[in-house]
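Here is the structure we will look at, set down as structure tokens.
Missing here is one protein chain; the remaining ones are kept as they sit in the complex.
To keep things simple, chains are lettered A and B as they appear, and every chain counts its residues starting from 1.
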Amino acid sequence: MILISFDIDGTLVVGDPPGILEVDLVRAAKNQGLLVGSCSDRPISAQRALWKQHGIEVDFTVSKHMLADVKAQFEAAVYYHVGDREDLDKRPAERAGFEFLWPHEALEMPWLSRGSCGAATKQR
Amino acid sequence: MSTPTAPYSMYRPKEGLGPWEHRGKVAAVGIGHSPTARRWDGRPEHSVGGISLMALRRAIEDAGVAADQIDGLVMDPVTTTGAYWPQGKPIPNDMLAVFKATDDPLDGIAKLSADWILNNMPELTNVRFTMYGPGCMSNAICVAAQAVGDGLTHTCLVLKSWHNFAGRYYQGGANAGNAIPGSAALRALWGTPACYGTALQFAEYCRKYGKHHDMMAPFIENSRNNGLKFPEGYWAQHRPEQITAEDYKAARWIAKPANLFDNDLPIMVSAAYLYTTAERARDMTQKPVYILNHALSDGRPRSLTPTLDEVEAETARTARKIYEGAGICAADLSFENMYDGFPQFHQFHIEGLGYRGLQFGDALDFYQGDIGIHGPNPILPSGGNIGCGRSRFWMHTDCIQQLQGRAGARQVTGVKPEVAVSGGPMPLGGHFTVWSATPD
Partner (left out) sequence: MAKQGVVPDDLTRPFWEAANDERLVIQNCAVCNRLQHPPARRCHQCGSNAHLEWKQMCGRATVYNYGVVHDCPIRLLQEDQPFNVAVVMLEEDPGIQMYSHLPGTPVDAVPVGARVEVIFEATANGQKVPEWRVVHSAGSNR
């Protein structure tokens, strides 16, 4: 099982500023069975509204400092966070035990670009 | 044209000055706002100079005056509190092609002079008076009010603009270096973010009065709700997101006890107002909003950061100056629009004012009641910086619009909009204006 957390602003094309990752990539990851969610400085209610607007049922929506909580809540073989900031994404992600990917690196990951993944979501 | 900074003699810094000599004889009439943006996109017309021209022209049009009737310009030449033009980065050629530059290559990009404005607004053929009121619109409008009252200018534009560039605020310049000058080091070595001083005061406030951080949630919710009804604001224009109590409580800390939503968002925006004499204002397009007083807080802390005692003494002193010069008392206020950037000092302002009978330590309990625009106790109907983005002028625009009856969805309905107060920024160090729907 792979869990992937997406930053929004500067990472996704719907961010402010826009990043390079299409929302459809998130949808595809979800459809492949990955555990998917967002970890952003946007209000949690706004994150939920964004995913609802795009018709994606994500597994989690958390604030930037809550990746450790995500890791505690979901069991996965590997945890990724994709973001665009050294200080606000990479450093806290690594502290929380996530592997960090810049958006262009995420595009090269097989599970995001064409993907295959394990079984359904398992919540602890 | 050489533009001086306003002399200290133009301000009203003391108690005991009596009613302002120009009380009700100066009016704000026109309002002009540029669109907002998160950061400069590099297009000349969206530069801080470009958006300033837009705001100024909209204010002139809104007031219904001819450009050649304008004889004054008061503005702030500083357009940032922490976004830096990278050293050595070339000035975009487009900028030089579209606008008439001054000797300073960053003029119109990372700062703004009166000369730059006049160079690029050839329609302003009769401006004879220019003056700087540095810091924020709160300062500039006090200077403009005094200048109009004193007869230095009769029909005066007041301008405040903000730039923002790529990258995080405050992270460039000396903060990125390995060494800093000794004077700055006495504070900066410890790495405190901008909200730290206010967070400290808030922490002391909570300890003294038995309050806690989460009691700010209704204030933040109210501010964003009001801001989303402010079509000129950033959040209304770009990201119509509420901040719920749950959102607020879940936000990450910046400098505990200040979290992310206890801080505002830096943006690019410009606003301009047209000030004139009460007599001349009667013939203009919009209803005049009269200035009853302006006041200066120039208190300073004894040492590195203000203590709660210093804050409370100064806000009470400021309130006495505000009321004395305007000839009003707290009960006369229809609503308040004191500054909120940072939200954790808003309660200092309104407790000092004694708004709705508040005493020190009362405000956070007051926030738990009805503080909305349709109730009897409106708090910050503009939404302020939390509701609209960092500009430090939403509260002034809102006071004018509310008293003119054109605040739209934000219009207060639980009170009759007759007299209001706005100003800031800091509890120690700010400029304040009393507005009225009538001259007396």
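Some observations on this one:
Convention: contacts are C-beta pairs under 8 Å (C-beta built on N, C-alpha and C of every residue); 3 or more make two chains touch, one makes a residue touch a chain.
Keep in mind that what you see is a predicted model, and the values were worked out from it rather than measured.
Across the entire complex, the residue among B:R187, B:R239, B:R280 or B:R317 in touch with the chain not shown is B:R187. Here the missing chain is touched by one residue of B:L304, B:A331 or B:A409, and it is B:L304.
From the options A:E57, A:D87 or A:E108, the residue with contact to the chain not on display is A:D87.
Among B:I254, B:M338 or B:I371, only B:I254 touches the chain that is left out of the view.
Touch with the chain that is not drawn comes from one residue among B:Y11, B:W40, B:W116 or B:Y196, which is B:Y196.
Of B:S9, B:N178 or B:Q359, it is B:N178 that touches the chain left out of the display.
Residue-level contact of subunit B with the missing chain is found at 170-171, 175-183, 185-194, 196, 199-200, 203-204, 207, 252-258, 300, 302-305, 307.
By definition in this document, only the chains that are shown with their structure count from here on.
Partner subunit B is touched in their complex by these residues of subunit A: 16-17, 41-46, 49, 62-66, 87.
Those residues of subunit B that touch subunit A in the complex are listed here as 38-39, 168, 238-239, 241-244, 246-247, 250-253, 260-261.
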